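Here is the structure we will look at, set down as structure tokens.
Missing here: one protein chain of the complex. Every other protein chain is in place.
So, chain A:
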């Protein structure tokens, strides 16, 4: 364990086994962080605690909170935010950005194919049962052409840096990925608290997300519409991501609607306004597939709009993301991503994939069962970090339990080597000092008709519990502002 000489880092414990984002393996500060390191070092820990408290109350007063359920009464908590930013240099960012676009485009072509000719299956690149057995494959989408031929308008790509210093994609999220509003709030909060540091770095802005989103959504308008009426569809104010829905509607300057505000007549969608019905052309929906239309999917859904899917089928309204994208971000498809990229784009994958073992294949299942203590076992269709077992953290009984579960339903599980997420100094309240914590990065990519955009920044999520590898906010994660530097 090396010690660092700097006022607020005086007690920083560096574990040399882990890949530290700001210190090299000799314990020296990396060039890109050195100025920031000095600037932060100019504060005493007491000052820093004060700024940290201010930042927290700023989030609380802005109402950027989420509800925590399960206790007696639901309570409001802020999404923990760390004042020490993460910096990504322009060369590394170039790889991430190109990689994220490449994956999004490949996934889009893949979705088109599996809902049309299914060439990739016929040619044996991806096995048929992967799709036919997926709960997220929607028969209703077969043969349907979404406006602009775009399925995954908005993608969230979860990327980590392994201890070999390379970026790996852990997951593609192409249903309703959330978190982008926190990217912007984090930037705002950091600017308010420590505006001086921005003078020393040339950082890309993140506030242009909403304008780009609106631009790209307008490119996929239904035929025959001049200026489309775009809305954001939310499940309602009790949804944990409601702040984000309202933020996006507000910054795009469009209406935020709930299912009950919309109705369908003669296969056109309208919203109920104070001046009567008004036509809706593009819906950025933050409601899951199963709930969007009770006539077509879950019949008891109160969040959806009866007849919405029929209007979509007629081409009278655009849904972003398209229904049925879930089949392609499932963890089993993930493992075929290098092949999918090569197949459609004839390119080598720019971002690495973590090697994955399919429990559905007998020989790989055997390997998984024998080496469970060195693997992470994941259910293929759970979101939010639920149901994940990390092999080297399990007791003997737990290992047997996981084995039994995997054996019972092999299709439901995949396994990957335990990746070591890089660590980043993070201020910890309890010890009032900086400590190493694991981080990942979620990037946001938007695809439009012949246009694409990657937000230059992203959500760096931090696992606040010491040693924890799961960064999801539902599992006690926090986040950092993320700076992408200009060249």
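Note that in this section a contact is a pair of C-beta atoms (placed from the backbone, for glycine too) under 8 Å apart; a residue touches a chain by one contact, two chains touch by 3 or more; residues count from 1.
Keep in mind that, in the parts below, contacts and distances are computed from a predicted model.
Per the UniProt record, the absent chain's protein name among "Cytochrome c4", "Alpha-E domain-containing protein", "Glutathione-dependent formaldehyde dehydrogenase" or "FeS cluster assembly protein SufB" is "Alpha-E domain-containing protein". Note that of A:247, A:284, A:312 or A:483, the residue touching the chain absent from this view is A:247. When the whole complex is considered, the residue among A:255, A:405, A:435 or A:452 that touches the unshown chain is A:255. Checked against the full complex, the one of A:16, A:42, A:63 or A:299 touching the unshown chain is A:63.
Only one of A:36, A:100 or A:271 touches the absent chain when the whole complex is considered: A:271. Along chain A, the points of touch with the absent chain fall at residues 60-63, 236-237, 242, 245-247, 249-250, 255-258, 260-261, 271-275.
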